[in-house]
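All protein chains but one are shown at their positions in the complex.
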Amino acid sequence: MAVSLNSYLIVSAILFSIGVIGVLVRRNPLVIFMSIELMLNAVNLTFMAFANALGSVDGWVFVFISLTVAAAEVVVGLAIIVAIFRTRKEIDIDEMNTLKG
Amino acid sequence: MSQIALELLAALVKSVIIIAGLLGAFAYLTLIERRVLARFQRRVGPNRLGPFGLLQPIADALKMVFKEQIIPTQAKTVVFLLAPTISIFVAITAFGVVPLGDKFGSLPSYWQPALTDINIGVLYILAMSSLAVYGIVLGGWSSGNKYSLLGALRSAAQMVSYEVSIAISLSGVIMLAGTLSMIGIVHQQSSQHIWFILAQPLGFVLYGIAALAEVNRAPFDLPEAEQELTAGYLTEYSGLRWSLYQMSEYINMITTSSVLTTLYFGGWTFFGLENIPGLSILIFIVKVAFFLFIFMWLRATLPRIRYDMLMKLGWQVLMPLSVLNLLVTAYIVAFQQPWWIAGVFGLITLLIAGYAAASKIHPKKANVVTEGVALPTSVRLVKVESTPSPETAAIS
Amino acid sequence: MSANILAFSAVAALAIASGIGVIAFRNAIYSALSLIVNLLSLALFYLILNGMFIAAAQVLIYAGAIMVLFLFVVTMLSSDKAELQTSDRISWQRLVGVIAGIIFAAAASFLLLVHAQIAPDAAAQGSNNLFTQISAPGSGNTEAFGMALFHGFLFPFEVTSAIIVAAILGAVVLGRRSRAKSED
Partner (left out) sequence: MLAYTPLMLALPLAGFIILGAGGNSLPKWLVNLIGCGSVALAFILALTDFFAYGASSAPYDIVLWRWVTSGTLEIHAGLLVDKLSIIMTMVVTGVGFLIHIYSIGYMGEDPAYERFFAFMNFFITAMLLLVLADNFLFLLIGWAGVGLASFLLIGFWWRKPSAVKAAQKAFVVNVIGDFGLMIAIFLLVGKTGSLNFTDTLFARAGLFSAGDQTTTIIAFMLLIAAAAKSAQLPLHVWLPDAMEGPTPVSALIHAATMVTAGVYLVARCTAIFSAAPYALETVGIMGGASALFAATAALFQYDIKRVLAYSTMSQLGYMFMAESVGANSAAIFHLTTHAFFKALLFMSAGAVIHALHGEQDMRKMGGLRKKLPVAFWSFLIGGLALAGIPPFAGFWSKDAILGAIFTQAGATGSAWEYVLWMIGVITAILTGLYIFRLIFVVFYGSYRGAEQKSSGGRFAIHEAGLAMTDPMTALLALSIIGGFDGVPGVDTIGNYLQSAIGLSPAAQGSQLVILLFVGVLAAAGGIFIAWQLYLARPFRFTPNKNPLYQLFANAYYIDALYNAVIVQPIVQLGSGLNTLLETWTLDGGSRAIAGGVDLLSRALRKLQSGYARNYALSIVIGALLIVAFVVLNH
C-alpha cells in the first residue's frame, strides 16, 4: 500500500505551521529566517508530493527554482542581518522597532 | 531467496568489504605517506615495526585508542563528540557510488564491485562532500576555542568556494558522457574510445586543484595552518577522535582520486585488460594509487599558500576558467564537433595560464642572488645595498 | 504495515521533530543543526517520492550551501543567552502565535482529511498535456526534468539566474564596509 498524497500534505502543513510559530515567537532574526526556510521547504514538499501523484516533473521545476531563489534570498538576508549586527551590536528583532507609529 | 533479499545481502556484503577496505587503506596510507615524505626529505621514515615498518599503523592505532580523550570545559559536549563522526560518516558515504571494477562475468549486476549505481552518481558525490564541511565547522565551534572556530570558518569558506569550481569543471565530463552515473561514464569512455582527460585536460587540472582544496590537503591545508591557528579545528581534539578526522581526510582523498580515475582516466578500463576477470579492480586500484601518490608529492613539494591568495585563486582563476571550459564543452556537444577541439583548446588555455602563473611567481630576477649558492627556488636571498646607487646619490 | 509506510512514518517523525527543534532550541546553532536534519529528512522524502535528482539538489544546495552560510553567521553572531538577557516586550504574542499556528495546522489537516481528497484517478487525470510527463515512471528521471527545465520552463530558469546575479551584487554591496566606517 502506497502512502497517500494527503499524508505528505499534512506533514507539509504541520511543518509550515511550525515555521509560522517560529516566526511569530522567536526574537532572534536568524531563527526567524530559519523558520521561513522551513516554511519554504514545507511548500517544496507539497510540490514534490503532487509531482509524484500526477506523474509529472513540473513540480520538480518549481522546487528547483525555489531552491535557487531561496539560496539568493538567504545570501541577501544574511548579509542584511550581518550589516545590522555591525551597526547595532545586537540581534534582537524587537530592538529594530524604530519604524513605529 | 527472493530477489530483494539477494540484493540486500549483496549490498550488505559489499558495504562491509568497502568500509573495511577503506579503513585499511587509511591505515596504510598514513604509513605510505610518511615513508614517501621521508624519501622526499632524504629521511628514512618509520621502518622499525615489522618489515618496512608495516606494523607501524597498528601501533599507531593502539596508541590512539589508549590516549586520553580530552573534552575541554568550554566545549559543547554533544556536538564535540558528534562532529568527527559526521566527518567520517560523510566521507565513507560519499564513496558509495564509486565503481571499483567491471562486473564479474555472468554474475548478476548487483554483484558488480560498486556499492550501488544510481543515475545521479556524480551529483551524489558532490552532495555528500558538501556535507563534509559540517564536521569541521561543528568541530571547530564546539571546541569552545577561538582558534578552532576561526580555523573551522576558514575551512568552511574554502570548501564552499571551491565546491563551485568543482561542480562546474565536472560538468564538462557530464556533458560529454551524457549521464551522471559513474558506471555510465566509464562505459561512455570505452564506447567513445577515449579517456575524457584527452577531451578535458583543463577540466581535469581544475578539478584536481579544486579537489585538493576541498579535502584540505597541502598546499591548501589552511585550516590546520599551525603558524596562524595552531592546529585549526583539530586543536582541541586528541586520541581516537583526532584520528577520525585524519581518517576522513584520507578517505576523502581516496574518493577524490577515485573520481579523477573514473571521470577522466577511464575508471577500471585499461586497453582491454579489464576483460580479464578480477583484473579490473586491480587496474582501478593502481590508477587511484597513482593519484594518491601525486597528492603526497604535491604535499612534499609545495608551500602552503596564503589565505587571501587561496580565495583569490578559487574565485578569480579557477571559477572563470572552469566556466570557460564549460562553454567550450557545451559548444562541442551542442554542435557535435570532434572531441579534440576541446582538448586542444584546454591545452592551450593551460599553457597560457601556466605561463601567466609562472611570470607572476617570478616577476623579476633582479633582487634575487643565486650565484655561488645552490638553493631551491623557494628560498631567496635579498641583496641589501649598503652604498647608494649612482641614481639615488645624484638625487640626494 | 508495508515498508513504504514504515519509511514514511519514520521520516515524517524525524522531519516534524527536527522542525520543532528549529523553533524550540534556545541556542541558534542547535536550531540550525535541527534545520539541517529537517532538510535532510525532506531529502529522504523526495527519495521516497522518486525525486532523486531533487533530493541530491536539496542536499547539495540547502544542506551544502545555504545552511553552511547560516552556520557561519550563527557561529559568528550568536551567543547562548542573547534571547534570555532581555525580557519579551510582547510576551502575549508567544501564546497567541503558538495557538494560531496550531489552529492553522489543525484546520489544514482537517480540510485535507475531510474535503480535499484527491481522486484515485488523479494521476490519470493529470496525464493530459498540461504536465511534462515522466517517460519512465518510478525512476527519478533526470532527463525528463532537464527537458522540462530547459524547454518548458526556460524563461523562469533564466529569470532565476537574473535573481541570483542581483542577490550576489546585493550581498557584495551589503557586505562591504564603507571606508568611513572602517576608520573608526
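Should a chain be cited, it is by its letter among A, B and C, assigned in written order, with residues numbered from 1 in that chain.
Throughout what follows, a contact is a pair of C-beta atoms (placed from the backbone, for glycine too) under 8 Å apart; a residue touches a chain by one contact, two chains touch by 3 or more.
All values derive from a computational prediction rather than experimental measurement.
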Quiz item: Can you list the shown chains that the hidden chain touches?
Solution: A, C
Quiz item: Of C:Ala10, C:Ile103 or C:Leu154, which residue touches the hidden chain?
Solution: C:Ile103
Quiz item: Among C:Leu111, C:Met147 or C:Ile163, which residue is in contact with the omitted chain in the full complex?
Solution: C:Leu111
Exercise. Give the residue, chosen from C:Ala10, C:Ile90, C:Val159 or C:Val172, that touches the chain omitted from the document.
Key: C:Ile90
Exercise. Pick out the residues on chain C that sit against the missing chain.
Key: 89-90, 93, 96-97, 100-101, 103-104, 107-108, 110-111, 114-115
Exercise. For chain A, enumerate the residues touching the unshown chain of the complex.
Key: 20, 23-25, 27, 32, 93-94, 96-101
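Quick note on the criterion: only the chains that are shown with their structure count from here on.
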Quiz item: If you tally contacting C-beta pairs, which pair wins, A-C or B-C?
Solution: A-C
Quiz prompt | Rounded Å distance between chain A and chain B, as computed from the means of their C-alpha atoms | solution = 34
Quiz prompt | Where chain B touches two or more other chains at once, by residue number | solution = none
Quiz item: Can you list the residues of chain C that touch 2 or more other chains?
Solution: 53, 57, 65, 69, 72, 76
Quiz prompt | For the chain A and chain C complex, residues of the former touching the latter | solution = 1-3, 5-11, 13-28, 30-31, 33-35, 37-38, 41, 44-45, 48-49, 51-58, 60-61, 63-65, 67-76, 78-83, 85-86, 90-92, 94
Quiz prompt | Complex contacts: residues of chain C adjacent to chain A | solution = 2, 4-5, 8, 12, 15-16, 19-20, 22-23, 28, 31-32, 35, 38-39, 42, 45-46, 48-51, 53-54, 57-58, 61-62, 65-66, 69-70, 72-74, 76-78, 82-83, 86, 88-90, 93-94, 96-98, 100-102, 104-105, 108-109, 112-113, 116-118, 122-123, 126-127, 131-134, 137, 141, 144-145, 148-149, 152-153, 156-157, 160, 163-164, 166-168, 170-171, 174-175, 177
Quiz item: Where on chain B is chain C touching in the complex?
Solution: 79, 118-120, 123-124, 126-128, 130-131, 133-134, 137-138, 141, 149, 152-153, 156-157, 160, 163, 180
